[in-house]
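With one protein chain withheld, the remaining protein chains of the complex are depicted in position.
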Amino acid sequence: MPTGEPSIALSVPVGDAAKTTTCYMCACRCGIKVHLRNGKVRYIEGNRDHPVNRGVLCGKGAAGIMQHYSPARLKAPLKRVGPRGSGEFAEIGWEEALSIAAGWLGEVRERDPSRLAFFTGRDQSQALTGWFAQQFGTPNFAAHGGFCSVNMAAAGLYTFGGSFWEFGDPDWDRTKYFMLFGVAEDHASNPIKAALGRLKARGVKIVAVNPVRTGYNAIADQWIGIRPGTDGMLAGALIHELLRTQRIDLEYLVRYTNAPWLVIRDPGAGDDGLFARGGNGKPLAFDKQSGALADATLAGIAPALVGEYELADGRTAVPSFVPMAERFLSAEYTPEKAAAVTGVPAETIRRLARELAHTAFEQQISLDVPWTDWAGRRHETMTGRPVSMHAMRGISAHSNGFHTCRLLHLLQILLGSIDCPGGFRYKPPFPKPTPPPNRPAGKLGTVHPGKPLAGSPLGFPQGPEDLLVDGDGRPLRIDKAYSWDAPVAAHGLMHMVITNAANADPYPVDVLFMYMANMSWNSSMNIPAVLRYLTEKAPGTDDYSIPRIIYSDAYFSEMVPYADLILPDTTYLERWDCISLLDRPISEPDGPADAIRQPVVAPDRDVRPFQAVLIDLGARLRLPGFVDEQGAPKYPGGYADYIVNHERGPGIGPLAGFRGADGRSYGKGAPNPRQLDEYIANGCFHQHHLEPEQRFYKHANKAYLEWAKEVGFVGSADPIIFQLYLEPLQRFRLAARGHGAVQPPPSHRRRIETFFDPIPFWYAPFEGAVLDEAEYPLHAVTQRPMHMYHSWGSQNAWLRQITAENRLYIHRDRALALGVGDDDWVWITSAIGRVKCQVRLMEGVNPDTVWTWNAVGKRAGAWGLAPDAPEATRGFLLNHLISELLPEREGGYRFSNSDPVTGQAAWYDLRVRVERAKPDEAGESWPRFERLADPLGQTRPAVSAFGADFREAQR
Amino acid sequence: MTTLPRSTARKLGLVIDLDTCVGCQACATSCKEWNTGGYSAPLTDQDPYGADPHGAWLNRVHAYEVGEGAQSRTVHFPRSCLHCETPACVTVCPTGASYKRAEDGIVLVNPDTCIGCKLCSWACPYGAREYDYADGVMKKCTLCVDRIYNETFAPEDRIPVCVRACPTGARHFGDLGDPASAVSQLAAERGGFDLLPETGCKPVNKYLPPRPRRDATAASAAATGVSANSGDEASASARFFAWADKVLSR
Partner (left out) sequence: MHPAYSVIFFTTASGAGYGLLILLGLLGPLGWVPQTSVFGLVGLGLALTLVTGGLLSSTAHLGHPERAWRALSQWRSSWLSREGVASLATYVPAGVLGIGWVFLERTDGFFAAMGVLAAVFAVGTLVCTGMIYASLPTIRAWHQPFVVPVYVALGLATGALLLSLLLLLVGVATAWAPWLAILTLAAAWLLKTASWARADRAERIYTVEQATGLGRFGKVRPLEPPHTQPNYVMREMGYRIGRKHAQKLRRIAVMLTFVVPVLVSALMLAAGSGIGLLLALGAVVSAGAGVLLERWLFFAEAEHVVMIYYGREAA
């Protein structure tokens, strides 16, 4: 070294200890290694061995330190002492807090368990929370899926037993053509990023369909700046083109789908449109070999896809393929028609269809991996149609999301690209039967005081008889899930709970118990109304319309001041957690995986992990399963105890790895007292690796299905048949036509008739359809910044520096037409309200669309931020503009602003107009709400020099 | 030593792929995280929870739009110190706190001798130097000098933290002075370019330009299958059903 250069310490160890755990900076659940120095978090890095992120870490994950040390952390249990919303709280001890909660909950349970509404937000412990609700006896349970992704989950599960995101993945390493629909930076955060990098390296063409060209869409080979809510029409036109040019995989259809199943054609009959079934109850097909009807599920038949056939009773039936093909071959789905709807030129649509077909059929791949199909037939190779797709909330959060998502799956299936090499692959425990067999519990007459529910509150209805409605067809759940409003509400409708409870529609609740969901702010539509519902008194009384609200959260969110009792949660580095196969696992297509969180540091505040609190409450309430025969707590060791020792079925527990007394069993096995140690030793996750012969065609792969049955993923090893034609929807439709014991009230019949079409179709999103489009000419959508997750990012000293305020982005040409310039302030007006904000012009956005970053706007005083923080003064939300209810229909009924099939909140249906604000209105966003009082007297440092303590190690 | 080494044994630096970067900020926050407790500790933040939050960051990601209409594109653009061969920031330093290492070309600031005069930040055309208002010294990218030689690390982790974290693999680290190195070859293959070569600073870091978009592929020209747009809808439908009426075994 030449003289003059100082000598520097090059080999300082990162810290004095390191622990693996699972990230919680978003829903991606990457493996992380947390390095500590002197008991403080020094550095968080991605775990190289982890199946989700393989070592990388995103912008959020790498900012975890600032989340963990956020000044917005709650510090002790709180009891409300002032009026609701005032933020006046008294700190109380845990014993007092838990006895208050247990008192409220116990009283409700003994009187009417359904008067408890228990809803959780972005938690990752729904296997526990759902079980708590079941043992408590309330049907009023769900997590946040109703305003997140239920359209995607339900459409996928009912159609092919998997879904985008959690339950499947593109075959990143083999695909040759990749289409991304409506994905911003959403979930699967690092896997998608890493995969896009790999696709780029291999030169795979990436097509991004999204109204906004940012993030992933920016690096696509082709960006399709589609009009929001019209992706289904694009998919329909692609299907049209594939059919017209005879470019679909017919063999795949007869092998794996219900396309050949015969559908009864008998207009007016109670079984019109249902599958014709044989004496054994199995669907029928026409066997071209024997020239006769045959059990459609048999191997070796040659089922017809075309034609009209006579049934034994003399009626006619057609393969379900026929009405499906007729629909998409019709003039309704031509590229020209789609071009008018989507804004995508017809020639582009044709070209996409050609490219898809070319890749699927001319670039077919073949793996030399022998496998055996469900019928026991051996195949020497695995054929792949290397076209893959991924979709997310841009598809899901529309009132046509369920059918749009079905259209995408139909497109994939017609190309023969589900679970084949290069296509879209299931992540075990998926595929599940189409749909999964469990039905929602809580039917009329099954909810009893002091008793558990017969099953889980959430499930998959297969017809009107599975609905939770009373004799008049009125909803039995507070959120109206599984009612005629939203019959296939597989994730519930959390977004309607506060509105419905306050309006006693269908009935009031006594206790609203919520976890980790900012329902008074960015997780609700129409925030001013929600705040009113939370604080208004029941008519003629001195009680709040929602009398008691218990809320658990780690941070001082906007929701905290509206609760009566606060149970402060820990940060993600201070807790046990379980990413379970019973819930939303972290599996990879080559094998199921689950994971844990372990406490990396001890809390320095009087807080407890919510799951441990829930187990404690369960024991105090003496809920079955939470106490032993003597009434003593069954899991005195809290959540860790539960994770290891709880059995949902014999040998099946929250974690699938290291089971059995010796820790060698997978899936099923006796609880292993050393299970958590073994997970920790393995990096806090466990992945099972499927045999090569099990890795593709899982829905029809004997070796896979038999193994899946053995470990409890599926009930039988029967093949999983893709439901292109969705018979359960037809059952609902028949009820609307006056058939069956359970029928919709007259007000709902037309809606059910229209939207419960067994063949997917595109229809205009509701908000656009009911409003004058000339008055509200623009679509308005949000997307999440890559470096933030919901409202959490703004309390993070690092992440908020990246985005402390948001703009409304508008196309340059549209802005010119509106007389709006860059940095101008504008009013956005929807049918229910106005918002003022500042604009930025851009090229890469659909010209009929404006958009902004989600959840950056904050209420003054919340999240430990100064009241004059830019988030509060210049940030804004679109939520104020979105109605939770659709306009009144004939008869005065107001449906929720949701998908009519699943109840998924239709955030992205929003229509607005934009006008320039007056010069004197510039400078601050609007509306502004009263500043929240800080219940804890949080101190905000003027300067943060995090890491200064670590300096000594360097010198 | 603010006089520059005549030559450096190696030219360590980064190659940043603008074709692959999705702008996720992982490089920015992982850098902040590592370096606030590392060689540059701390990277102070001013008013971190207040009206005017700003702090010292060594890595920042811009997003630009380029071009108009259908030809336009969005490019995410991470920026950090380019570890120039002739760094103007070093020669202006009055104290010798700024220096370029002879061994590997890394440009560093010695936080124990920097007087915080800010002149180096004026001299740098790239905005790569950030003054730490609380610490009173200049901070900059160290190319993770406390990682890349760190013998307490596994060999695969001896890379800058931004490269370690980058989820898309858009960042590459290596010796750009060695034409045979992976980074040099990548830069050569992909037309890696310098930022503002006109300044004469001779950046070591290279940027890979966005690749040409493929709005149409070979498949679009001639496709198998029935592509003629002949006949009306009804006949297209009839032709389709005739085609699909095959003996297909299940």
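The letters A and B name the chains in turn, as written, and every chain counts its residues from 1.
The definition used in the following text is that a residue touches a chain if its C-beta (ideal position, glycine included) is under 8 Å from a C-beta of that chain, and two chains touch if they have at least 3 such contacts.
Quantities reported herein were computed from a predicted structural model and do not represent experimental measurements.
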item: Options B:D104, B:E130, B:D146 or B:D175, residue touching the unrepresented chain; value: B:E130
item: Touching residue (missing chain; options B:G13, B:G37 or B:P210); value: B:P210
item: Interface residues of chain A (partner: the chain not displayed); value: 214, 801-805, 840, 842-844, 870
item: Footprint left on chain B by the chain that the document does not show; value: 2-4, 18, 23, 28, 52-57, 60-68, 71-75, 77, 79, 88, 90-97, 113-119, 121-127, 130-133, 135-138, 193-196, 198-200, 207, 209-210
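Keep this in mind: only the chains that are shown with their structure count from here on.
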item: Computed distance of Cα centres, chain B from chain A, in Å; value: 32
item: For the chain B and chain A complex, residues of the former touching the latter; value: 1, 5, 17, 19-26, 28-30, 32-39, 41-51, 53-55, 57, 63, 65, 67-69, 72-76, 96, 99, 101-103, 108, 110, 112-113, 133-135, 145-146, 149-153, 156-157, 161, 164-170, 210, 213-220, 223-227, 233, 236-237, 239-241, 243-250
item: Sites on chain A touched by chain B in the complex; value: 1-6, 8-14, 37, 42-46, 48, 53, 55-63, 65, 71, 185, 189-190, 193-194, 196-198, 200-201, 205, 213-219, 221-222, 243-247, 250-251, 254-255, 260, 288-289, 298-307, 321-322, 325-326, 329-331, 334, 351, 354-355, 357-359, 361-362, 786-787, 795, 797-802, 804, 842-844, 864-866, 868-870, 873, 940-948, 950-951, 954-955
